[in-house]
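Of the protein chains in this complex, one is absent; all others appear in place.
Labels A and B are assigned to the chains in the order they are written; within every chain, residues are numbered from 1.
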Amino acid sequence: MGIEFRNVNKTYGDNCVVDDLSLTIDDGEFIVLLGPSGCGKTTTLRMLAGLESVTSGDISIDGERVNDVPTQHRDLAMVFQSYALYPHMTIAENIGYPLRVRKLDKPERAARVQRVAAMLEIETLLDRKPRQLSGGERQRVALARAIVREPRAYLMDEPLSNLDARLRVQMRGELKRLQHQLRTTTIYVTHDQAEAMTLASRVAVMKKGRLQQFDAPMNIYNHPVNRFVAEFVGSPSMNFIEGSQLTIGIRPEHIQVLSQPQDGAIPATVYVTEQMGNETFVFLTVGTNRLIARAPADFRAADESRVWITISKDKTHFFDPVSGEKRATDNTDWIRILSVSSAA
Amino acid sequence: MRTRTREKYQSANKLAHSKATALLRYVALVAALLFSLAPVYWMLTISLKTEVEQFASPPPWFVFTPTLEHYYDAFVARGFGDYLLTSAIVAVASTACALIIGTLAAYALARFELPWRLNRRLSLWILSTRMFPAIVTAVPLFLMMRDLRLLNTRASLIIVYTGFNLPFVVWMMRGFFADLPRDLEEAALVDGDSRLGALVRVVLPLVTPGLAATAVFCLIVSWNEFLFALVLTQTDAAMTLPVGIAGRVTQYEIKWGVMSAAASVAIIPILVFALSVQKYLVRGLSMGAVKG
Partner (left out) sequence: MQKSRRFFSALNKRELLLPALFLAPALAVLLALSIYPLIYSITISLQQETVAGITWGLGNFARLFSDNFFLTALGHTFIYAISALVCEFLLGLGLALLLNNQIRGRGVFRASLLIPMMLPSVVVGVVWRLMLNPNFGSINGTLKQIGINTESLTWTASPKLAMLSVIAVDVWQWTPFVFLVLLAGLQAIPQEPYEAALIDGSSRWQTFWHVTLPLLKPSILIVLLLRTMDLLRVFDQIFILTEGGPGFATETISLYIYRTAFRFFDFGYAAAMSFVLLALTNVISAIYIRLIQAEPN
């Protein structure tokens, strides 16, 4: 059961947009497709919706191969980035549209529209037209239209990207809560790693049409399979120190900044500090390397002042400098790499 | 934002402008207006003047005794009433046909990916048929209609005008469809509607203004058309208003009042229509090439 992509390819002419994608999604999961623009995540979603054809490979929903099933018979619901509300219909008509085309009778339709509207707190808007609504309200209507029936899955294409920052965080929470209530499989496309981390039961990170890693958010964060995933997830981004044999990755929170020298600590120079209120980002120069460290909110240091850093050894990541793939900790004394580069 | 910068630019500009430029602007405006409207006004006065006043010298522009005798003469005593009816029937019927056939084709071209790059090829081919000079097809169409025994029928004009308006409808509607966000149709499909259902319930309601403007343009073109009507109809049974008026012009003794009265009546629907599509005027007259 659930949704399965098996060796799915999508090409436009010579341009390969999705490359040999295989993904199995269990029933009731909240999957986030995460990646930078042009990584093929939206195309993947649209292929699942039937809005794009599949060049090769199979997509199946609940065990049924749907490659040749037209969109309208796939029984999915989708929230578009633009919301795609029908401008000539009232909000009630918008929400009721999927029921209308399924020929439900009017009282039943009205009742279900009412119920969903109550759930999303938009009952007072039902008689209005989409253009009279604010961005956040439109977003709710788009959601309401998706959940008014019980589809096999919800597809969401960057649904929060047109909202302002505060509203985005609020809606993110509501979406998560909603999915917990409805327990319907959800596939959510975003380029925002924070949304992926907070919403997903599992995250599929994509790059240039290829699936990089498909795992629970915390595993993605703690055990990235390659440099791309490590860099894309987490903010501020992971630090990388390039050695000739090895690239070392260290997350900013795993660098401790000390104002006094300590045994085993490496000297560093403060480039600049950014106070975020609840914490401080310290931009450091260690030899030729630039590193960012997370420090407590009260940390203060002048530009160009000398500090010392220690690194949690068990929290470091190692990548092949050529392929970027994760490497198991090997015998290389990585501290020496850092020291050598800092001495340079 | 745009209008604000525009205003700012203009206020900056105003400082640089002398009053003379502003004056020149208004002079040009009034001159252009007089130049455009005076001839039409002159025809209206002729249609309302007695024959004595028509030939008066100097020509009376404003002061004369109006009479409706020429209108009575044209539309009651002579055949202009019939011509008017023919014009109306032909315009409405050909517009309806062109609109239905053309809108479907336009939707297919705007929204379906056809093999062999047909979207572009067919669109350009359709456009090119509109670019034929009318006289080029008038000769063979006359012979075809003669063979089909359709000369001097309203049907022949309806058929020819449908073909004439079709490329226009396809290009205009293709543009209006392309202006609609695709998301809406995709949303309709995901919501479970069929392609046809999405077209009827989502797309068509949203392009109604464009559809109406296109229809009005077709009505105007059909109403105004002269060459095909001249070639295909020579009897009162199927003569359109322009052909009827032209027939009076080329007669030996010209009834100026009757002619002006008929021409004035021919203008009325055009004025109403033209004002109703002002917003789309430039777009319509340029086959959708300029979205003014």
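Everything below uses one rule, namely that a residue touches a chain if its C-beta (ideal position, glycine included) is under 8 Å from a C-beta of that chain, and two chains touch if they have at least 3 such contacts.
Just so it is clear, the model here is predicted, and its values are computed rather than measured.
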With the missing chain put back, one of B:28, B:200 or B:237 would touch it. Which one?
B:28
Touch as defined at the start, partner being the missing chain; which of B:68, B:114 or B:200 qualifies?
B:114
Given the contact definition stated above, which residue among B:88, B:122 or B:204 touches the chain not shown here?
B:122
In the full complex, chain B touches the hidden chain through residues 2, 5-6, 9-10, 12-13, 16, 24-25, 28-29, 32-33, 35-40, 42-43, 46, 54-59, 61, 101-102, 104-105, 107-109, 111-115, 119, 122, 126, 129, 131-144, 159-160, 162-164, 166-167, 170, 178, 182, 185, 195-196, 220, 223-224, 226-227, 230-231, 241-243, 245-246, 249-250, 256, 259-260, 263, 266-267, 270-271, 273-275, 278, 281-282, 285-287, 289-292
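Throughout what follows, only the chains that are shown with their structure count from here on.
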Computed distance of Cα centres, chain B from chain A, in Å:
54
Which positions of chain B touch chain A when the two form their complex?
181, 183-184, 186-194, 197, 201-202, 205-206
So in the complex, the part of chain A that touches chain B is made up of which residues?
49-51, 70-78, 80-82, 84, 86-88, 97-98, 101-102, 145, 149, 155
